[in-house]
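Missing here: one protein chain of the complex. Every other protein chain is in place.
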Amino acid sequence: MITKREVITIPESPVIHPFGTRHTPEMVIDLSKRAINFRIDVLRMVYQNKTGHIGGAFSVAEILTALFFHHLRVDPANPHWPDRDRFVLSKGHACAMLYAALAYRGYFPVEDLMTFRTLNSRLQGHPERQKTPGIEVPSGPLGHGVAIAAGMALAAKMDRSKRRAYVVLGDGEINAGVIWEGALAAAKYKLDNLTAILDYNGVQQTGATIKVMPLEPIAEKWRSFGWHVIEVHGHNMLRVLDALDEANEIHGRPVIIVARTTKGKGVTFMENDHFWHGSPPTSAQFEAALSELQQEVGRWQK
Amino acid sequence: MITKREVITIPESPVIHPFGTRHTPEMVIDLSKRAINFRIDVLRMVYQNKTGHIGGAFSVAEILTALFFHHLRVDPANPHWPDRDRFVLSKGHACAMLYAALAYRGYFPVEDLMTFRTLNSRLQGHPERQKTPGIEVPSGPLGHGVAIAAGMALAAKMDRSKRRAYVVLGDGEINAGVIWEGALAAAKYKLDNLTAILDYNGVQQTGATIKVMPLEPIAEKWRSFGWHVIEVHGHNMLRVLDALDEANEIHGRPVIIVARTTKGKGVTFMENDHFWHGSPPTSAQFEAALSELQQEVGRWQK
Amino acid sequence: MAEIVKYPFGEPISMRKAYGEALVSLGKAREDVVVLSADVSNSDYSGMFEDIYPDRFFNVGIAEQALVDIAVGLANGGKVPIANTFAFLFATRALEQVRTHLCYGQANVKLAGAYAGLSDSFDGPTHHSITDLAIMRCLPHMTVVIPADPIAVHKLLPQIVSLQGPVFFRLCRNEVPVIFGDQYEPRIGKGIVLAEGRDVTIISCGVMVARCLQAAQDLVRSGIRPRIVEMHTLKPLDRELVTRCAQETGALVTVEEHSIIGGLGSAVAEVVSDTCPVPVKRVGIADRFAESGPYHALLDCYGMSVNDVVIAAEHAVAAKGR
Partner (left out) sequence: MAEIVKYPFGEPISMRKAYGEALVSLGKAREDVVVLSADVSNSDYSGMFEDIYPDRFFNVGIAEQALVDIAVGLANGGKVPIANTFAFLFATRALEQVRTHLCYGQANVKLAGAYAGLSDSFDGPTHHSITDLAIMRCLPHMTVVIPADPIAVHKLLPQIVSLQGPVFFRLCRNEVPVIFGDQYEPRIGKGIVLAEGRDVTIISCGVMVARCLQAAQDLVRSGIRPRIVEMHTLKPLDRELVTRCAQETGALVTVEEHSIIGGLGSAVAEVVSDTCPVPVKRVGIADRFAESGPYHALLDCYGMSVNDVVIAAEHAVAAKGR
């Protein structure tokens, strides 16, 4: 049995690298390490409560870390600050990773993480606005993120605010028609303050996307819908940070960052296997995964 | 007041040019003329009952005529023949034109046309399967056609039948997300027995598509979703006939014929004006429209 | 009470036009209001707002799911969005958006459901909206409001916008008689007794209220004195009023332009079965699709004629004995 304390894998209070600061090697190392530590937290959360989604949480570790510990202009002490950047985890099932990021970012106590999906927890099975500080809108049913973020970006434009809207999408998720409705609308309104990040891990719930619902040519799809496309290695922290910055420089159209990632990233037996979409590990699997991730943290430590 | 008899603008029983016959000049002339006569029927139906959609009916006149009087392998005497080609008018609001084509094709008495949208009529405001022979599925709520026709094409493949599925789409209609869900699925299952025809008239209900919801680059959108695209002048009967044939020769992927058309085609004051999407004409407008269309028939008569 | 209802009724006025005007007034009064439509702004008359406040108007094309989701995003930015499309589309095509973000997420978005009931009569059953009340009513946190005439549209819309949280405002397309006078002061959540009576209570909403008032005159002539209640708010239902009517009149009739399953009739039956079991006769569409045709003819043919109300009231009274 894991105690609540054990979850604190980064005992020092985490450094925030404010938006606009240079992407120094130290910062990249710090954020990369942190992303792996978040994977460990997620692993513990899902293992302890025997429920949750590991695969798609692991694939967005670097993306969420880059957003919450550098790129997003948010204030955990004032989560309703009107000019905060807006973030939507459209692939809501990956919320264990978001909860880890939010907790360490200061939105709520890190101790709460281990209550994930239990009765009376503030951390629901999928993101929930009322219970969890830092969540803008619920998610879980896939497909909403593009259109919602478009609405957020539209509101920012009306307010002549510099705030931006960010949305993280799953690749299976973009099978959903409402994604393309939102894509058309964002292009119509030239929402260059909207950045989508596609977690292009090539796997959805029941198998590889190429088998379940082929998506190639992915960049052409978004381009033909009026979006600017940036392709990036989604586990390379520096590239992710740079891509997020680059998106701010695209004018007159929304941007999608197609992040090439691996589902279950970091744990060899979980990678690319849709079994790990929504299954909790056994204790042996937990130990193996933990040790692999800890070794990986160790490699960044050097 | 128009009597029921007056609707019969083609008194001779219409020639059917069976599928596979050569697209002779006589056939093209006959079908072109017939399409204009159908416009006259539609005009009368909408005028008499003061309700219905003219603009989008006029833009598909040649397409529906080509399909029902040549291309489709159907048998009005046996509307449930299992191996009939399947046709879905996804932009169901244009059904006045479909009803005209079905009536003259022999599915039900031509006299019934003038009962359009009245109580107890077999001709509902939007297509209805139970009441109207020749209708495969209801339509009206936009967006269903691609996915439904994909299901029809899939069934044909399972049965190893040569029957094909056809669907006519509006350009405004393809704003709807479910269109793109269906497009992905049709490509996944390589449904080369599915032909979509996009009535690309550039106008939707509240204005030009470029203003309401821009769709360009249209061909790239469909290509990036895995479809073969044929572009054609949608009021040029020979080109429409040829494109429908050409679609049969594309293997391994579904085909969309992007038909460049004009909303309200054939009546100068109706063309390209979204006002004529769903408004019935006054008596003066009716007379003016009728005379312009009759002159046009006359030109083909020579 | 006589001042609430106008006798004789005023000339018919277009409900959608009244709605467009109310929207424009609101646009003036409240700068945070934004209006969205899904390529039907010339049907639902939200286009009247667009003409005057183009910068606060968004036409998202034929994309009802995105319509609601974009509104959710705008609400997150502090706007008060009023999303417009056909009632049946909110209640079906965009329902997951409504459930997840408006009801569960409690986004402050208002839905103006145009062409409700059979009012888009000629377009036929694909466009009729005969189950929207059942669908919206079952969603937690949803408020469901149904104006009975053009005056009600004007009086209710500002309240809807002032309310925090999602509201479904169910609108008729057509010209309907003005039944309310200046004394009509609806408050969301409170039913209104339009006429007193002790033999039976007729509870109705929307354009059927006028038909109930007509039915009341027939009933009085045949010796039945009905109480007439206008239930402009279907959810939250005025349970106290419903129970009191059951206690005081011993029988109820519900009248709605909707299926007899799941809507007002069902809401009333739920309450009185719990608090004061009395006969409830439900007037509405008998769980079937209608057809294309003229509006008032459809109402008559599909179980919502004045006479249908009269007969239901007679049956309700007769059932009291047993």
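Labels A, B and C are assigned to the chains in the order they are written; within every chain, residues are numbered from 1.
Just so we're on the same page, contacts are C-beta pairs under 8 Å (C-beta built on N, C-alpha and C of every residue); 3 or more make two chains touch, one makes a residue touch a chain.
On a predicted model such as this, the values are computed, not experimentally measured, just so you know.
**Student:** Which candidate, B:94, B:168, B:184 or B:230, sits in contact with the chain we can't see?
**Tutor:** B:184
**Student:** Based on the whole complex, identify which of A:17, A:33, A:86 or A:117 touches the chain you can't see.
**Tutor:** A:117
**Student:** Considering the complete complex, identify which of B:36, B:67, B:113 or B:152 is in touch with the unshown chain.
**Tutor:** B:152
**Student:** Can you say which of A:101, A:213, A:230 or A:247 touches the chain missing from this structure?
**Tutor:** A:213
**Student:** Among A:141, A:202, A:266 or A:281, which one is in touch with the chain left out?
**Tutor:** A:141
**Student:** Could you pull out which residues of chain A are in touch with the chain that's been left out?
**Tutor:** 49, 51-52, 92-93, 117-121, 124-126, 128, 138-143, 172-173, 175-177, 204-207, 212-213, 274, 278
**Student:** Footprint of the hidden chain on chain B, which residues?
**Tutor:** 82, 86, 128-130, 136-138, 140-141, 143-144, 147-156, 158-159, 165, 177-178, 181-182, 184-185, 188-189
**Student:** List the chain C residues touching the unshown chain?
**Tutor:** Contact residues on chain C toward the absent chain are 88-89, 91-93, 95-96, 98-100, 103-104, 125-126, 131, 134-135, 137-141, 252, 259-263, 265-270, 272-274, 277-282, 287-289, 319.
By our rule, only the chains that are shown with their structure count from here on.
**Student:** Find the geometric centre of each of chain A and chain B from their Cα atoms only, then give the gap between the two centres in Å, rounded to an integer.
**Tutor:** So the centre of chain A lies 45 Å away from the centre of chain B.
**Student:** Taking each chain's centre as the mean of its CA atoms, how far is chain A from chain C in angstrom?
**Tutor:** Between these chains, centre-to-centre, one finds 42 Å.
**Student:** Which integer distance in Å separates the CA centroid of chain B from that of chain C?
**Tutor:** 36
**Student:** Of all residues in chain C, which are in touch with two or more distinct other chains?
**Tutor:** 60-61, 63, 65-66
**Student:** Among all residues of chain B, which ones touch two or more of the remaining chains?
**Tutor:** 143, 175-177, 213, in rising order.
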